[in-house]
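Shown here: the complex without one of its protein chains, the others still in place.
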Amino acid sequence: MSRGNQNWLAGAWLFLGTIFSSSAWADTQLNLTEGVTAVSREVYELHMLVLYICTAIGVIVFGAMFWSMIFHRKSKGAKAADFHESTKVEILWTAIPIVILIAMAVPATSTLIDMENNDDSDVTIQITGSQWKWHYKYFDENIEYYSVLSTPREQYENQNGSFNGNGAHKGKNYLLEVDKPLVIPANKKVRFLITSDDVIHSWWVPAFAVKQDANPGFINEAWTNVDKLGIYRGQCAELCGKDHGFMPIVVEVKSPEDYDSWLNEQHQLTAQAADAEQAALSSSMSKEELMQLGEAIYMAHCAACHQPTGLGLPPTFPALKGSAVATQGIIADHISLVLNGKGMMPPFGKQLSLSEIAAVVTYERNSWGNDTGDIVQTSDVKAASEE
Amino acid sequence: MTTKKYESYYVPAQSHWPIVGAVALFMIAFGAGNYVSDNFGKNPTTDGYGGYLLLAGIALVIYMLFGWFQNVINESMAGKYSHQMDHSFRQGMSWFIFSEVMFFVAFFGALLYIRTFSVPWLDGAGNNEMTGAVLWPEFSATWPLLKTPDGTETTGMGWFGLPLINTVLLLTSSITAHFAHVALEQNKRPQLKAWLGLTIFLGLAFLFFQVLEYSHGYSDEMQLYLTSGVYGNTFYMLTGFHGMHVTLGCIMLIVMFFRILKGHFTPDSHFAFQAASWYWHFVDVVWVLLFVFVYIL
Partner (left out) sequence: MATEIINESLDDAHTDDHHDYKMTGIKRWLYTTNHKDIGTLYLWFAFIMFLTGGALAMVIRAELFQPGLQIVEPDFFNQLTTVHGLIMVFGAIMPAFTGFANWMLPMMIGAPDMALPRMNNWSFWILPFAFAILLSSFFMESGAPNFGWTFYAPLSTTYSNGSTAFFVFAVHIMGISSIMGAINIVVTIMNLRAPGMTYMKMPLFVWTFFITAYLLIAVMPVLAGVVTMLLTDTYFGTSFFDAAGGGDPVMFQHIFWFFGHPEVYIMILPAFGIVSTTIPAFSRKKLFGYSSMVYATSSIALLSFVVWAHHMFTTGMPLFGELFFMYCTMLIAVPTGVKVFNWVATMWRGSLSFETPMLFSIAFVILFTIGGFSGLMLAMTPVDFQYHDTYFVVAHFHYVLVTGSLFSIYAGAYYWLPKWTGHMYNDSLSKWHFWCSLISVNLLFFPMHFLGLAGMPRRIPDYALQFADFNKWVSIGGFAFGLSQLIFLAVVIKCIKGGKKAPAKPWDGAEGLEWTVASPAPYHTFSTPPKID
């Protein structure tokens, strides 16, 4: 056998190996999830009902076709009959489908009415989509935070080796994990107010059978009542630009007691953060500290558009490396651009703390060859935000 | 129903006009694409060539139309067209007008949707209670929408005055166009010229007042701009597209006028004239709808 042939064979084996090395076949799911709410189970029942009806009709219709294909073929000497209409059968096969459809529409209607009934909820959460993260705001609790994909970039950019089988080097919840999940109590009616800051997104958790578009400028409502503790995962379900595939949703359903203690914890964290912010205003950070924090913030919040290299994706997302704003301009302009946004650049004043903004601006002014040497302190950001 | 008999049907020979027209449309579209993105895009520049390409394309289309219609006119004058051909042209024109109607349907649909759904919803109507309460607490729904959710203010255009005058003008012109047609069918050429001339005059007067109305809108005291929220949007887009159609209709009528001066058309063969007058009636009907839905209601 020639070497060329061997290479070819090896390639073929590798290819076949890749296909069948199915570590994940075990997890592979064929059917719709039943979910963990009364509504999701109703939906699942409906799905199965229609599926069965369609299969049955299919068997009859295709059966008749195959019958004539087998028994009425010319090669077997079949002579064509010459009927070509019959009012009776035609009325019949108009009427029967109508009856079947009504049988399907009745349960569908009642499920739908159920799904659209948002009254008497126990907890209300406002969900805001923005490119490409979710913001959760507990309506009566003064708790709000962003929830961002936490799968490291190296994993989806295949930085440690690609093309070697089923996502080796990829974590178990690859692309379906976030830094801070939404937390809701079990056995309570939770109402979601869904909207968006920029383009249309869609908040979808299959296990709840909730999928509702987040339209900018409008609020859509949905609700759920989960009866099983656990962690449930979903994804953004409306094309929302570049990173639409990297905008997962994770919901943690806790028992009402755990939920309450979680709420307490969050209140404390909020208070602590406010204190830290106050403290930062009067103290100053070293350049190393700022750069370190800045890099972390940059990777989490800015790199999606401006890229880890600072080169951006021109012309839509400008490079920060060598950019006028980040190298020559007045620092206050740089800060206020990050605080308030501009065009497609989102405002970060709401998402990041003052010291985080100080850090990220410092980082941008001193990375990738930008060497202004500028140091921005929390108090500078405070001053800019009060203008 | 039975089909009309036909003996033979004129199939024109190869023609280079369509491909000229295709190139022209390409120049228009590509030029307009460049022009719009250069001048109105995110990073405006002024050194684009799009505008020139666009103008050249328009010039080429005009040249194409002249050449193409010249062919058709010559063939028609040479008696090559049968009755059936006339039918084809007529049916073609009616379906073309129907497609124009559907174009306006998109904009009227938008207007109705905005008025019956989106504006009230933004104020919390229907299943959008929270939209009004949480996102736009300051906003209250009115029509015309004189203050948008983000606070842009403008003034409404009343129906009395210029719009009413324009309605009268255009309705009258439809009648005079009809009389012109009657005159043509009775082969009364002087009356034909007079009625047609009057129609054109009324059409041009309409356009003049329309421009006047726009300049009122854009004045400092009204501040009704294309960008003044959905009221300004629908107002200018609907009346603007209508105005363009009036302009086109006027041009068609003017061309007919010159052809009549040259002695074209006979009482039983005057498809082009008929098409132009149909188009004129269509423009008129659209205006009446506009008057009701944009101005009065």
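The letters A and B name the chains in turn, as written, and every chain counts its residues from 1.
Here, a residue touches a chain if its C-beta (ideal position, glycine included) is under 8 Å from a C-beta of that chain, and two chains touch if they have at least 3 such contacts.
Note that the structure is a prediction, hence the values are computed from the model and not measured.
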- Query: Which displayed chains does the hidden chain touch?
  - Reply: A, B
- Out of A:A78, A:A276 or A:A324, point to the residue that touches the absent chain in the complete complex. A:A78
- Query: Which one, B:V119, B:L169, B:I260 or B:L290, makes contact with the chain that was left out?
  - Reply: B:V119
- Item | Residues of subunit B in contact with the chain not shown | 1-19, 21-23, 25-26, 28-30, 32-34, 36-37, 40-43, 68, 80, 84, 87-89, 91-92, 95-96, 98-107, 109-110, 113-114, 117-119, 121-122, 126-127, 135-136, 145, 148-150, 152, 226-227, 229-233, 237
- Listed in rising order, the subunit A residues that touch the chain left out are 18-19, 22, 24-25, 27-33, 42-43, 46-47, 50-51, 54, 57-58, 61-62, 64-65, 67-69, 72-75, 78-86, 89-90, 93-94, 97-98, 101, 104-105, 108-109, 111-113, 115-116, 131, 155-158, 162-163, 166-167, 170, 172-176, 198-200, 202, 204, 206, 209-213, 215-218, 220-221, 234-246, 313-316, 344
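Throughout what follows, only the chains that are shown with their structure count from here on.
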- Message: Using mean CA coordinates as chain centres, what's the gap between subunit A and subunit B in Å?
- Response: 45
- Note on the structure: subunit A residues touching subunit B in their complex are 116, 126, 193, 195, 217-219, 221, 315, 343
- Item | List of subunit B residues in touch with subunit A within their complex | 42-43, 121-122, 127-128, 130-131, 134-136, 149
